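This is the structure I have questions about; it appears just below.
A single protein chain has been omitted; all remaining protein chains appear in their positions.
Naming follows writing order (A, B and C), and every chain is counted from residue 1.
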Amino acid sequence: MADFWKRFSRNRGAVIGVAILVVVLVVAILAPLLLPQSPWRMVQRPFLPPFSMDQYPLGTDALGRDVLSGLAYGAQVSLLVGLVSTLAALLIGIPMGALAGYFGGWVDDALMRFTEFFQTVPSFALAIVLVAIFQPSIYSIIAAIAIVSWPPVARLVRGEVLSLRSREYVEAAILSGQSNLTIILRQVLPNTISPIIVLASLMVATAILLESALSFMGLGDPNMMSWGYMIGAARTVIRQAWWLSFFPGVAILLTVLALNLIGEGLNDALNPRLARRGK
Amino acid sequence: MTDQVLRVENLKIALPEGADRDFAVNDVSFDLHAGEILCIVGESGSGKSMSANAAMGLLPELVRPVGGRILFDGNDLLTLSEDEMMDLRGRKIAMIFQEPMSALNPLMRVEDQIAEVFEAHGLLTRKERKERAVTLLTEVGIPDPEKAMRAYPFQLSGGQRQRVMIAMALALEPQILIADEPTTALDVTTQAQILQLIRNLQEQRGMAVMFITHDFGVVAEIADRVAVMQYGKIVEAGTADEVLDNPQHAYTQKLIAAIPKLAAEASEVAEPGTPILDVAGLNKTYRTGGGMFGAQARVVHAVNNVSLTLAEGETLGIVGESGSGKSSVGRCLVRLMQPDSGTVKLAGQDMAHLSGGALREARKSIQMIFQDPYASLNPRAKVGRIIAEGPMAHGVSKREAYARAVELLELVDLDALSIDRYPHEFSGGQRQRIGIARALALEPRVIIADEAVSALDVSIQAQVLDLLADLKKRLNLALVFITHDLRVAAQICDRIAVMQKGEIVETGPAHAIFDNPQNAYTRTLIEAIPGREKELAAAG
Amino acid sequence: MLRFILMRLGKAAIILIAILTLNFFLIHAAPGDPAAVMAGEAGAADAKFIAQLREQFGLDKPLLVQLGIYLKGVIQLDLGYSYRQQMPVADLIFQRLPATLLLTVSAFIISLFLGTLAGVLASARVGKWSDTLISSLALLFYATPLFWAALMAVLLFSVYLNWLPGFGYETVGANYTGFARALDIGKHLILPAATLGLFFMAVYMRMTRASMLEVSQLDFVKTARAKGLKPSIIQRRHIFRNAMLPVVTLAGLQAGQLVGGAVLTETVFAWPGIGRLMFEALAQRDYNLLLGVFFVSAAMVLLFNLVTDILYRVVDPRIRVA
Partner (left out) sequence: MLKKLVPFAAAFLVSTALHAEPVMGGRANVVIQPEPPSLMMGLVQNGPTQMVAGQIYEGLLRYDEKLQPMPQLAKSWEVSDDGLTYTFHLHDNVKWHDGEPFTSADVVFSADVFLRETHARLRTSLEHVESITAPDDTTVVFKLKQPFGPFLGIFEAGTMPIIPKHIYEGTDYNNNPANNTPIGTGPFKFTEWVKGSHILLTRNEDYYEEGKPYLDEIYWHVIPDAASRAVAYETGVVDILPGGSIENFDVQRVADMENTCITDKGWEYFGPHSWMWLNNREGPTADARFRQAVMYAMDRDFARDALWNGLGKVATGPVSSSTRFYSDEVTQYDYDPEKAKALLDEMGYDGETVRLLPLPYGETWQRWAEAVKQNLEEVGVNVEIVSTDVAGWNQKLAEWDYDMAFTYLYQYGDPALGVARSYISTNIAKGSQWNNVEGYENADVDALFDKAAVAVTDEERQELYTQVQQKLVDDVPVAWLLELGFPTIYRCNVKDLVTTAIGVNDGFKDAYIEE
């Protein structure tokens, strides 16, 4: 573990990423304390430019709502959606990939054909259709993101399991009389953890982007102030009020960037054999 | 002998920070003379390859020479510019590598890869390059060179690929050929051919060859002079005969002593014990490709009508080259692979036709030791769990299973405290001991050892073999020992079965097989064992 | 080879039918139907009117019968009729297809070319400042939400600088012809193609760089060096060609998304393409049209998977035999 941190912290980008993410996390958690007013509250005249009033440093939107407060509460939504949908995608993808990779044969064939299905329809289009059909809400958004993002997990896990499946220690476990379930859970899956963690950190980033894109298309949860929603709502007034789309975009950019940096750092630290040269 | 073409003086090569020692090569000096083969021999990590790579200017990144000189043609290679080195490489000094699989560009035809050597030095026209390539391929003994020219590397066998590598290395008639473990990845018969080829070419051309190897058998076959390396230093150097026959340094002595001797003692097993394992008519075929929509499937007969018996307390060797089906037999015995037909009677019970609980129960009596000490232990499990898991799966309580694990660790000469450590904290030999302890945990009557010592350095190999022999006696185990290494087989086996292309071509007591092989293939195999002649000569 | 292609096409056809069936049920699970939407647009309607529409569209039949009719049509390459637009679905799609393809193909080519180039440059200078710069930029592009980058580009180049048009496919009503029209469309194309390409450029760059570095560690590269080859030749002939294999795979995947992958960009830039058509069809519950778009985009994915595999067989001799 200490070794892990040593390798991780050697990657300067990853450390920056962690720093940014910590800030975003703190803002998300402390939002209700820092900015107790609802981000939906119309507090000032509409289209107040940024840096013109100390109380509302980032200005106000088309209804006179505080942009800063929106950003803070938006962090909650983005992180929540990113984490939960990634978790859901892992919950679908890992068992799928594990079963396909471990049992091979027709199980593998069937599961992989099924996976292919989801990869044949363009994923963002599928997400749009799913959210539209099940009507936009935080649940349908999370479900849609999970549904379009599990196939890579399944493929990754399948590949890993397939190669681990023929590892000698797995064969030793078979010989020692352990059940398939025990072998999958105790021998195989723990050894797929590193690439899954790396993939998951990148998936959170992608999920945040997807959520914001859906919100931008008007398919967000209307009761949640999210960054994508803010940009989407600002699109029609982009000529009058640049700041409405600028700030939330920067927030998304930084968060996604942070997650990607962390993902790279994790990759370097967890998969030393793939580590980049030049260290 | 003053005609040295390469002189290494006090070479020091630094390892990057955090490595297990500061210098890969520490104050090494040797000469390479025209027309001789110098073998640099040592175990893994001794620094032997580094010295060779340094002469080529092909050290890995972050590994750099920090002292000494490498003199060639009056120049210090370490101070030459990259352009100057580029000019030397291939033309004056050429190199071949260990893995013929990966040393050729998979996307280029053989002819282009050979022609490239001329191109790199701006020699010959396009047409001449092709012609020279054919000549070279003929020279290195590739059958049907015209066809091989058009082939991609994956279409050639390992031996052929190594021949292509040699052809490329020799294209510009270099003064020095550096061969970095060029036969290690090859089967024993192929190895013999390649060694012969290198020897012949070297003699014809009067080249100097720097030959890196870990195998004293190979040294005996090919070396004029030998330098033995340990921990980055040359501990002993001299002519091949001096070093092999009369080693001075303790390390060299130890290494040579560890080499399994070919002369199999006529085993004292007077009367064969009761048979514990009886295999009859075992068959297994693989289909590659195919499937529902696929093209024509290729059928490989991996195990072809194999029958064997194994008595209690006996060690049966199954030897053969890669692809002979020896591992498939082993895997069929424990049902890691489902045989197509045949019976595997273990104490009267047919393993081949059990399933579910009955199979699990039967497997308690037959366990396996694996080849790769790194892949055979779950890196995320502690040693205690690794050993205790089997008994626990069969209903033994956790406390009891762990107590037994401690006993087993002691049995294989490991510290009892090891149960709380992870596999990566152990060396290869120690890991193999853990693997043995795991196999023993279920108190089996038969153990299948699949290339169990192949991945170990020779000195470690000897220790593990001793341990196995000892355990076998103490626990009255029957052992099936699968190996490609006839020396190992000679040392440990009572009886030997020789396999070729899925079939057993000859079975018999170990000494009979070695002293008086009946089958032509067996003879070829035995004759190909490196260092055999020298050993026989010494013995005789 | 021919046999292989035929097999794959057969498989693709089965997958397509399955996708259509799945989506058919998915879409019919959505609340409302085209009759209700059209009645809504009419501003007033009674039950009779809606029933009439449903009968006219065949929506009064049981769902499975509707599916049967639809699939039967598809097998005869008839994608049906759009309820809302009163036109054959195929015509509508082919009207929109050129715009989408123009956008996505140009973005694809730009990103593939520049991305690989940048990746090669960065890998050749690994660890140096130029590598750091290229890699950081790529990471930045990679993390930028596409739609936001698009908006910012509009804001900067269209609103403030007024260099390029920010919306649309061509100047509406200008009625340019020939070269003038091409130029006009080209101007409109720059911003959407650039923003769409930006993300993929980053992806290609990162992948190329990583792949180049990985391949450069392989044994045959050492062999090539041992031959005395120049670094530039090694880079090009040995490393690059092998490093391109994963990039080809990715490019194949992206090429499959050429039809359906530009919904966001088309929305931001009001680009009259397939993506917007899909979005409109979805809102209007124009079942046939929506399924038609899915059909075409899925067919595109399958087609490019096939093309990638064939290309792979050309590039990598190992696969030809195995």
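The definition used in the following text is that a residue touches a chain if its C-beta (ideal position, glycine included) is under 8 Å from a C-beta of that chain, and two chains touch if they have at least 3 such contacts.
Note that this is a predicted model, so its numbers are computed, not measured.
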item: Visible chains in contact with the missing one; value: A, C
item: Touch with the omitted chain, as defined above, among C:L101, C:V248 or C:A283; value: C:A283
item: Selected residue (touches chain absent from view) among A:M42, A:L83, A:I197 or A:L254; value: A:M42
item: Touch with the omitted chain, as defined above, among C:F4, C:F167 or C:Y312; value: C:F167
item: Residues of chain C in contact with the chain not shown; value: 30-34, 36-50, 56, 84-87, 92, 95-96, 165-168, 171-174, 270, 272, 276, 280, 282-285
item: Where the missing chain touches chain A, by residue; value: 38, 40-42, 45-46, 62-64, 132, 135-137, 218-223, 233, 235-240
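The working rule: only the chains that are shown with their structure count from here on.
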item: Overall pattern in which the protein chains touch one another (line/ring/star/complete/other); value: complete
item: Contact-richer chain pair (by C-beta pairs counted) among A-C and A-B; value: A-C
item: Distance from the mean Cα position of chain B to that of chain A, given in whole angstrom; value: 46
item: Rounded Å distance, chain A centre to chain C centre (Cα mean); value: 22
item: Interface hub residues of chain A, defined as touching at least two other chains; value: 277
item: Residue numbers on chain A that touch chain C, as the complex places them; value: 13, 113, 116-117, 119-122, 124-125, 128-130, 132-133, 135, 205, 209, 212-213, 216-217, 228, 231, 235, 238-239, 242, 245-246, 248-249, 252-253, 256-257, 260-261, 274, 276-278
item: Chain C partner contacts - residues on chain B that touch it in the complex; value: 56, 58, 86-91, 94-95, 97, 99, 102-108, 116-117, 119-121, 152, 154-155, 165, 168-169, 289, 293-295
item: Contact set on chain C toward chain B in their complex; value: 3-4, 7-8, 10-11, 218-220, 222-230, 233, 237-238, 241-242, 315-318, 321-322
